[in-house]
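The complex is shown incomplete by one protein chain, all other protein chains being positioned as in the whole.
Letters A, B and C mark the chains in the order given here, with residues in each chain numbered from 1 onward.
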Amino acid sequence: MSEAWTVAGSAIAQLVLFVALAPGVNGVVKRMKAALQGRNGPPILQPYFDLMKLLRKDTVVSEHASAITRWAPIVYASAFATAALLVPALWWPAPLGGWGDAIAIVGLFALARVALALAGLDAGSAFGGMGSSREVAVAALAEPALLLALLAVGWRTGGTDISSAGLWVNDHAAAVLAPSQLLALVAMFVAVIAETGRVPADNPDTHLELTMIHEGMLIEYSGRPLGVLVWATLVKQLTLFSLLIALFVPFGMARAALDAPLAIAAFGAKLLLLAAVMAVVESASAKLRILKLPELLGAASALAVLALVAELVVG
Amino acid sequence: MSLSPLVLAMPVAAAALCAVAGRRAALVSVVASLVTSALTLAVAFDSFVGPPRRALGGLVYVDALSGLVLMLVGLVSAMAALYSFPYMRNAVASGEIAERELPSFHVWLQLSIGAMLAVPLMNNLGLMWVAIETTTLFTVLLVAFVRRGHALEAAWKYFMLGAVGLGFALFGLLLTYYAASHGLVDAAGALDWDELRAHAASLDPDLMRVSFVLILIGFGTKAGLAPMHTWLPDAHGQAPTPVSVLLSGALLNCALYGILRFHLLAAGSVGSAFSSDLLVWFGTLSIVVAVPFVLVQHDLKRLLAYSSVEHMGIVALAVGIGGPLALFAAAFHMFNHAIAKTTLFVAAGAIGQRYGTQRLAHLRGAFELAPLPALGLVLGTLAITGVPPFAPFTSEFGVARAGFAGRPAALAGAIVLVAGTALIFGGMLFHVLNVAFRPAPRHSHQAPFRFASVFLGAPLATLLVMGIWLPPLLREGFAAAASVLGVAP
Amino acid sequence: MPGPLPDLVLTWQLDGLGAFFAALIAVVSGLAAVYAVGHRSHGPGFRGSGLLFALFVLSMVAVVLAADAFSFLAAWETMSLASFGLVLTDHRRSDVRRSAWMYVVMTHTATAFIVVAFLTLARATGSLSFADWSARSSGLDATTASLVFVLGLLGFGTKAGMIPLHVWLPRAHPVAPSHVSAVMSGVMIKLGIYGLVRLTFDWLAAGPAWWGSLVLILGAASAVLGVLYALMEHDLKRLLAYHSVENIGIILLGLGTAIVGRSLGLPGIVALGLTAALFHVANHATFKALLFLGAGAIDGAVGTRDIERLGGLIRRMPGTAICFLIGSAAISALPPLNGFASEWLTFQALLSLGRSGVNAATALLPLLAGGALALTGALALACFVKAFGVSFLALPRSPRAAAAHDASVLELVPMATLAAACVALGVGASPTVALIGALVPSATLGGGLALGPFDTSSGRLALPGIALALACVGGLAAAAPRLLGRVSTRVGETWACGVTLHPIHGYTSTAFAKPIRLMFRGIVRPVRDVEIVRRAGTRFAASIRYRAQVAPVFERYVYRAVTETLVLGAHLVRRAQNGSLQTYLAYLFVALLATLVLAR
Partner (left out) sequence: MIDATTVVDALAVALLAAALASVAMRGLVAGVWLLVVQSTLLALVAATIAVASGVGHMWAAAGLTLAVRAIAVPAVLFLVLGRVALRREMRPILTTRVALLAGVGLTLVAFSAAGRLELSAAYPAPRALPVSLSLTFIGVLLMATRRKAISQLIGLITVENGIFLSGLIATLGLPLFVEIGIFFDLLVAVGVTAVLTMRINEHFDTVNTDALRRLRG
């Protein structure tokens, strides 16, 4: 019984943490990008202001829209939030780690994707359809890459259970630099870029029909539902970041209340580092043509397989 | 007392009556055939359960094998006579045949039936040969009965090949007689089956080898074994359909019966391997040869004729494989083929008369214009191509099983059997589906088809039931025939 | 019951495996029958079709009851035959006849392979009874066993629709009445799997590892290619048929894992893989039957299966829409539905096989298969976003779609039941799997399943928990924003760059699949034709027609190649029958001389 309470407690705690932190992370990335590009950019808290504004706005829905449009944001948000609870961030193990593993995370992402893609088609506009079509096409390549990377990691660390995998790495610090681990890291990083819709896979800041993917599906949304969708997307990004962290550099996570300060510091530092890397990558590379994506993601998958081979050969 | 003399007498009497009966000839012929088939059934069933019977002072000898063939001839000939009733009426109506010719048709029909019935009854193999030769003579006249060029051509080839084949068979017969008359004491009984069977072991093997080869080629021609089958599609395709029924269902079995008798003698003298292997090879070859002609075919009745070649091959293969299972299956399959092929030819004949052609290209939409025959054609095709739960599948399964359990030659034959039947299934079904279901060119009235339950329903139902369950009597019969065919190792 | 041949006895017996399949058959066929009653009004039927359907169902049950080769074959072919008759329902259409013929010929040829396999076993064991086979299986020599395995794989694989023997499937399923397609796709092709399970776990002893590897490779190919071809389709039922190929592939992945596990002597992996396969069998039966029934409802209401002509049906057929949506979600393996559960198990099976660390070869293949499975899942998702989105959402693209009405109660009830089953089997996955585990190994493995499969050594999954979490967080996401006060909702037009929205603005199925078509053009070989009619003397187009389809690679190189070779050969051989009596006499004479000389 008490165990159930601890699960619930830690779940709520992590939920609050992620929801609260997610926009900030994006703000940091934006700020870093601006710095790299010689602008001074928006304040780090800007995403919070935008979201608050959106959540207070009235909404307009299309006359052709069906119930799908109404329910999509909620399914979308709940899928990502649930996924967020399957990843250990500040402490071991992940709050709901006993209920789902890496595959479950991928599955939940798929659930969210379906919800949004259908919503994109719902209103019958060409942009929405285009967005959905491209989204599922890219995902068709990103998902195997992500999963292969996860399998490649889980391969040595004992399966698809993220907490135990992370703990294994935590206990075998030397393994971090093993070739298989590094290859898997690169593969997973590329997959994460694609999943978070960042350059070179997609451009989160564009509304130009020809280039947008994610934004295309949102085009019919406004006001509060849009706010929910945007926020959920940010939570997803944070989830993926912390997944990277938990699987590759899990050090310093709390096992007991005493470790909390260290854990917070470590998590923050790693997030900052990751944000910096993202910013650099985004500034350094241009968006790829959508038909070039297969090569990028195919390469990621290949790397994942390579990681595996390395694992089998080098051990 | 034995009924077999009556069986012999009946058709001859019927023929005589038909000759004088004038317009009632058809009626006479139908009634007579029904009686005849009843008699044959009686004789056959008696032979299934009882010991071999002799009659007419040893002239007639009936064991289970004769009984089986007798039964088939009886059933099929009755069907043929029955069907000739409506068929000939339509033929006369369409001006294909002059009314005054009808009696002669029935005369020839009855005489052919008589000759065929004589084949399994003769104790003396020489007279058996004479009977088989006689069937040729009469059936040739039936094939050429409609004076169309094609029919004449078919009859001519049928006669020529048949005559040459039977010539070789006679040669083989002579050699056997030679061997016997020098191996046995009295030359008079030296062609009597029971004598020969008794002394088979003491016949000169070299002579019997050559003799059996000649017999196999000779009677094989008549039985439609490849590569001597070439006359068969012509004759079966061009004959009036009731005659086709008779040829496919009855005559082929008679010829095969001749081969089987000599197979037993050869096996007794040379050892079973020789003749069995020959039967396996010719049977397999017949199956193989039938395939391409079924896959690509332009004429409905020729299609059925080639399927007959295949099935004669299957029976020969089964006998060649040997062993209780295969021989039982062989007897069973003879039965199945006779029944199924009768149904198919009746259905094909009805459809053919409805359209006035047998060219597959012109037959379409039969399911609308002649529903029952079309249905019978489709179901009959499924049956004959060995689709469970129809009986032919069961018998073929038995053959294949025995073949797989047997020596290499048998194994090869069985594999060919499975593959060949699968291919032939595809071919026949393709043509038949088009005949039945391709939309009809023009919508016209349905052709009435009466007695469908007799011609199509009953046979198909029989095959369906016998695929799963055999009536005890028939089981007895097949088993008994198999034991007659069982060669002493 | 004494059989029609000497030494032939028809034996029937129900064991765990059989019971499992029999239950599936009963449920799905029953629901399909109810649906058929409701669907009676539209679509062609014929007298006795009901009887034929009953025969079809009975023969399927007989297949799983059969305990000897003959009974099995009799039931098996009766099943094929009955379904053939049902496929032929609309026999006036030439494509129906061709498809039905193709189906029956392929399935009959497959049966020929099975017959040879059975008789080879009979030759080796001297018996036709399945019990004897499994008892004496260890006595078989390796080559015979492998031969039987390959023959059986060909035979049962054809029935199951395994690539490259799937050609009949996307042709036969669409032309059959929908409730028949539901049963064929939901249950009948699974009997191919049943045969494979029997063959590899009951009749044959553990074989070399390449058996399982072969099954894995074929499974991966079937899964990926099946879903790719499905994506290229815009005939709803053909699309679903290709998904059957895909799902058979997924099942084969589980089965292959189990077979490899058996060869390597790893009971845990055998149990895991077999459970995954059988659980997916059950799941696919539910959602594929559901989807076919839904497609039938659409066909009945709109009169076409062409997705391009549909659209906007969610408002006109809400009941069908909800059921179809659930079915789509299930088949796209979305948590917490049943499709996800069984695919999760398959992943785990592959991973644990890979990690069993025997050698690099046995390790890498499962991982690649896992990748293929992931790709399949993602593509299936894309396909059903297309299928559902294009046919149910946006604006109707044809007047009949605009005038459609929802299905009748008798049609909706079975669909709703199946939809409920999809949810139940998902949330209730562990008890279901426990049940299967209790049923099946008793028949096949000897020992019980060693582990509660949802807590494997390598991963854990609790779908009830996931479902709970989804519900709570979803409620939160719906409720939380209200704390910021209420906002009003206004209905407006869809943004279409200022012009008024027209149905053709919405994405069509062809357009939707285009990125994927281009990404995988190396595999699906798309061909496009664009014809532009210009207004006289201007550069302006009066009309533009764009058609894109994919080359039917397998039909061309597998099916048609074989048939054409056969027919060509037949034409050559037929020259021998040249009508000349002299030639025929020559044959006769040569035959005589040859026999005289050769026969010794």
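Definition applied: a residue touches a chain if its C-beta (ideal position, glycine included) is under 8 Å from a C-beta of that chain, and two chains touch if they have at least 3 such contacts.
Note that the coordinates shown come from a computational prediction; the quantities given were computed from them, not determined experimentally.
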Chains on display which the left-out chain touches in the complete complex: B, C
Hidden partner chain, touching residue among B:Q238, B:S269 or B:N434: B:Q238
Full-complex contact with the absent chain, from B:L6, B:A163 or B:A440: B:A163
Among B:V31, B:V92, B:L152 or B:A440, residue touching the chain not depicted: B:L152
Which residue of C:W210, C:W495 or C:F589 touches the chain not shown here: C:F589
Interface with the unshown chain - residue positions in subunit C: 574, 577-582, 585-586, 588-589, 593, 596
Those residues of subunit B which, in the complete complex, touch the missing chain: 124, 126-127, 129-130, 133-134, 137, 140-141, 144, 147, 149-150, 152-157, 159-160, 163-164, 167-168, 170-171, 173-175, 177-178, 181-182, 187-188, 190-191, 204, 206-207, 210, 233-234, 237-238, 293, 296-298, 302
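One rule holds for everything that comes next: only the chains that are shown with their structure count from here on.
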Touch-based graph of the chains, sorted into line, ring, star, complete or other: line
Chain with minimal offset from the mean of all protein Cα atoms: C
Chain pair bearing the highest count of C-beta contacts: A-C
Geometric centre distance via CA averages, subunit B-subunit A, whole Å: 78
Separation of subunit A from subunit C, taking each centre as the mean of its C-alpha atoms, in whole Å: 34
Subunit B and subunit C, separation of their C-alpha mean positions in angstrom: 45
Subunit A, residues touching no fewer than two other chains: none
Multi-chain contact residues (two or more partners), subunit C: none
List of subunit C residues in touch with subunit B within their complex: 3-8, 10, 70, 73-74, 76-78, 81, 88, 91-92, 94, 97, 100-101, 104-105, 108-109, 111-112, 115-116, 119-120, 122-123, 126, 128, 566-567, 569-574, 577, 581, 583-585, 587-588, 590-592, 595-596, 599-600
Subunit C - residues contacting subunit A, complex: 311-312, 314-315, 329, 332-335, 340, 344, 347-348, 351, 354-355, 360, 363-364, 367-368, 370-371, 374-375, 377-379, 381-382, 384-386, 388-390, 393-395, 456-462, 465-466, 469-471, 473-474, 476-478, 481, 484-485, 487-496, 501, 503, 505-507, 511-516, 518-519
Touching residues (chain side subunit A, partner subunit C) in the complex: 11, 15, 52, 55-68, 73-75, 77-79, 81-82, 85, 96-104, 106-108, 110-111, 113-114, 117-118, 121-130, 132-134, 136-137, 139-144, 147-148, 151-152, 154-155, 158-161, 219-220, 223-224, 227-228, 232, 290-291, 293-294, 301, 304-305, 308-309, 312-313
